[in-house]
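With one protein chain removed, the remaining protein chains of the complex are shown where they sit.
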Amino acid sequence: MPTVTIKNLTKDFGSTTAINDLSLEIEKGKITGLIGADGAGKTTLIRLIIGLLLPKSGSIDVLGLNPFTQKPQLVSKIGYMPQKFGLYEDLTVIENLRLYADLKNQPYEFDKMLEFTSLSPFQDRLAGALSGGMKQKLGLACTLLGTPEFLLLDEPSVGVDPISRRDLMKMVRDMISPETTVLWSTAYLDEAHSFDTAVVLDKGKVIYNGKPHDLEESPKEFEDKVIELMGGYKNEPSKIAENYVYSGEFDLEAEQCTVVADNLEKKYGNFYAVKNNSFCIKRGEIFGLLGPNGAGKSTSFKMMCGLSKPTSGTAKIMGIDILKNPAKARSNLGYMAQKFSLYGALTVRQNLEFFAAAYGIGLFDRKKRVDEIIEVFDFQDVQNQKSEDLPLGFKQRLSLACALIHNPPILFLDEPTSGVDVIARREFWNHITSLAKKGVTILVTTHFMDEAEFCDRISLFYKGEAIAVGSPAELKQKAGVSDMENAFINLIKESGK
Amino acid sequence: MIIEYLRRILALIKKEFITIWKDPKSRGIIIAMPLLQLFVFANAITMEVKNIDTVIIDRDNSVESRELVSRFEHSPRFRKFYFVDNEKDFQAKIDNQKVQIGVYINNDFSSSVKSKKPTDVLVIADGRQTNSAAIAGGYASQIIEGYNSEITGAKGAGINPVIRNWFNPNLEYRWYILTVIIAMLALVITLLLTALSIAREREMGTFDQLIVSPLSSFEILLGKTIPPLVIAMGLTVLMTLIIVAGFKVPFAGSIWLFLVSIFVSLLSIVGVGLFISSICKTQQQAILGVITFQMPSVLLSGFISPIEDMPPGWQYLTWINPVRFFIVLTRGIFLKGMGVEDVWMNLVPLILIAIVTLSLASWTFKRKLD
Partner (left out) sequence: MKILSALIKKEFLQIIRDPSSIIIAFVLPLLSILIYMYGVNLDSVKVTLGIKNDDSNSEISTLVKSFGHSKYVNSIVFDNEQELEEAITRSKIKGAVIIPNDFSTKISRGQSGDLLIITDGTEVNTANYVQSYSTAIANSWLNTSKYKYLTENPVVRPVLRVWYNQDLNSHYFILPGSISVTMTLIGILLTALVVAREWERGTMEALLSTQVRKIDIVLGKYIPYFTLGMISMTFNVFLCVGVFKVPFRGHYLVLFAVSALFLFTLLGVGLTISSKLKNQFLASQVALSIGFLPALMLSGLMFPINSMPRFFQILTGILPPRYFITFIESEFMAGTIWSLVAINAVFLTVLGLLLFFLVYKSTDMRLGGK
């Protein structure tokens, strides 16, 4: 008997249909991956399954219970980890665990869990002070308490480094019993490929339901196949790059590098968040900052754009010191923050118009430029929606659009693709590489190792220091492996010894 | 250059307006709350003590004592009367706050009146009920004195006070309360609009986005100042119109001076609000900041009790309270037609407060990088 049986399920939000006459069975004792483009209805489906939302029509049967009327009985049998993990950030690790143990009527036996998550040394740290990867592990640990029969994970690996991702996967597989059913929504197709079943959603409908290996043997081919199912990725020349015109002048004689970090250091008390960080990025180069969560990438990033003051060292943009002449330095900069940080109450168009004006684009040019960006980024359908209501992937795209609005010669992108679906990611990188070809200097952080391959040079960060710098090929060679993910893991492990 | 500058600021202002106005709930709170409160306060609040309920013991029960009692009964300020015949009931009525006043007439009342021998009528006021007790007691005394001067025939030398109340001939409390409350409500709205704004952007991460843009902190400051100022100004003018047209309070002064005054007053409050907001990391902290400013500034504005009656140290403290000057200006221009020179004297401290708080706020924008 399947764990979940869904028949003709439909769910509307106002005029938009999130789930459209969907029928699906989820097999007991299997890990099912839920894949789909942004806004395909993954989160809505998970919420409907556990009764957090009520459908317009259709029926759901979960573990023999109806989530709409029998939610109280159902919740005791499931474990659900929402996108924001549901952790209390002002509580410590152990306090969070105790809280959820009490809520699920479980004893305080966390030794195994703590050891497994390697959170033991951090028991008394506030959850809010944990790195992204550790938060996710803690969230999962809380969800796994009470050995639920059915585990639902909503994009647990967003923004997590490859090592943590592996740990997370291992943790789930080790902690569950063979009878446990898992529904795992993810944007990582290599992850989905390793599951028992893959369900691909598109526009609120199931477009594929079967074994990932039946679709394609290797993760790479699987990815291509899923992309094809989802409508395909057209490898067209980037319109953004085509439209890119830099109005200033590059003065390459005076300054070899457009972005320079000179001995940047950031100290909190006796603790070095970033130590001795120097690099020099040439015009048109894509420079990647890679590293585990909490290694100091974001701090470096913030110092580079003047959001955080270095304890010592300087950061220069186009030869201008970011601290001495911030306004001038920043006018050359397009910045995309890790967390969605645009105005939620403004529509897509209003956000674009605002940032266009903030960067001093004139009224006539502004209208043209905003229209252009809306077309290039495919925002026609959503341009008048409030941006806080957009699915995560659209939000990321909008952030990039805002960063690019003034055709900056330098782009700083902090995890620009986390939470974005696979097609959008490809398009994204198409734009980025094409922009680099037109002379835009790009500083980027990412947790997708396939993306790291697009970088010209990578600085691998660990514990506040750059442990290796070089092209992807050089790094792979240094680690003695053939793919970036293993290179990353090996180099980090080596340096840890 | 200057056009580019204006363009950026305009964009900031537009963004701020959309954020404040787009959410119908937020808009409702900002408009409806002050107007509703204006309406309720205007109608409900008075210092005049009315509807006084009284308990009476008439031990004399004569023609004369009943004559005195009937004077109470005919006074429009008094409402209900309870006649009791023993002290226990008398006290019970006062204890249970059934009445505000007790009147005790002795059994020698009529004989004293007839023989012109002095006699006392005891008036008891309930000291638990604010100073309305004293006021009600005063009314009762007046009635008794009136009775006295009638039976004595008002002969002999005396003082006849001839009273002229300037600017408000009938001492209408509503005139006073409305011209003050307008400043109080403007204070509340302005703080609502400003104190949460930066803290919220910080929580949402959008403030980083602003800092990374080429906008200077002065431009950000202007963008944060103008929209709340315009909205608060609009509401204050609207409230003034309601006061003049709806509640018929005469506007004696110059409209232009009035507009300039509320503009400067609101600017100084915007400054305080933005300063609070700039030093707060979360909205929770900002709320706390607003309250710790709002409560003292209302209580120490001279509205509840005159500034001259505060201890000297506290009087100095009110010099940094913008509300103090704000109410002097609204009341003075509205009711007295205050002149340019006096308006200016009150504007100077407000301008100083605005300059200091706004500079501190803009300075904190930059300093807040960790």
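The chains carry the letters A and B, assigned in the order they are written, with residues numbered from 1 in each.
By definition in this document, contacts are C-beta pairs under 8 Å (C-beta built on N, C-alpha and C of every residue); 3 or more make two chains touch, one makes a residue touch a chain.
The shown structure was predicted, so the numbers you read here are calculated from the model rather than taken from an experiment.
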{"item": "Of B:I255, B:M295 or B:V340, the one touching the omitted chain in the full complex", "value": "B:M295"}
{"item": "Sole contact to the chain not displayed, among B:I52, B:V69, B:L266 or B:A361", "value": "B:I52"}
{"item": "Residue, one of A:R47, A:K302 or A:K476, that touches the chain absent here", "value": "A:R47"}
{"item": "Contacting the left-out chain in the complete assembly, out of A:I35, A:I78, A:L144 or A:V274", "value": "A:I78"}
{"item": "Identified contact with the non-displayed chain, of B:H74, B:K88 or B:K117", "value": "B:K117"}
{"item": "Contact residue for the chain not shown (choose from A:K7, A:K28 or A:K104)", "value": "A:K104"}
{"item": "Residue numbers in subunit A that touch the chain omitted from display", "value": "13-14, 47, 50-54, 71-72, 75-76, 78, 80-91, 95, 98-100, 102-105, 126, 142, 389"}
{"item": "Chain not shown, touching residues in subunit B", "value": "23, 25-26, 29-30, 33-34, 37, 40-41, 43-53, 68, 94-97, 100, 109, 112-113, 116-134, 137-138, 140-141, 144-145, 147-149, 151-152, 154-169, 171-173, 175-176, 179, 184-185, 188-189, 191-192, 196, 200, 282-288, 290-292, 294-296, 298-300, 304-306, 308-311, 314, 328, 331-332, 335-336, 338-339, 342"}
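One rule holds for everything that comes next: only the chains that are shown with their structure count from here on.
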{"item": "In the complex, subunit A residues that touch subunit B", "value": "305-309, 327-328, 330-331, 333, 335, 337, 339-346, 350, 353-360, 362-363, 386, 402"}
{"item": "Subunit A-touching residues of subunit B, taken from the complex the two chains share", "value": "4, 7-8, 10-12, 14-15, 18-19, 22-23, 204-206, 208-216, 369-370"}
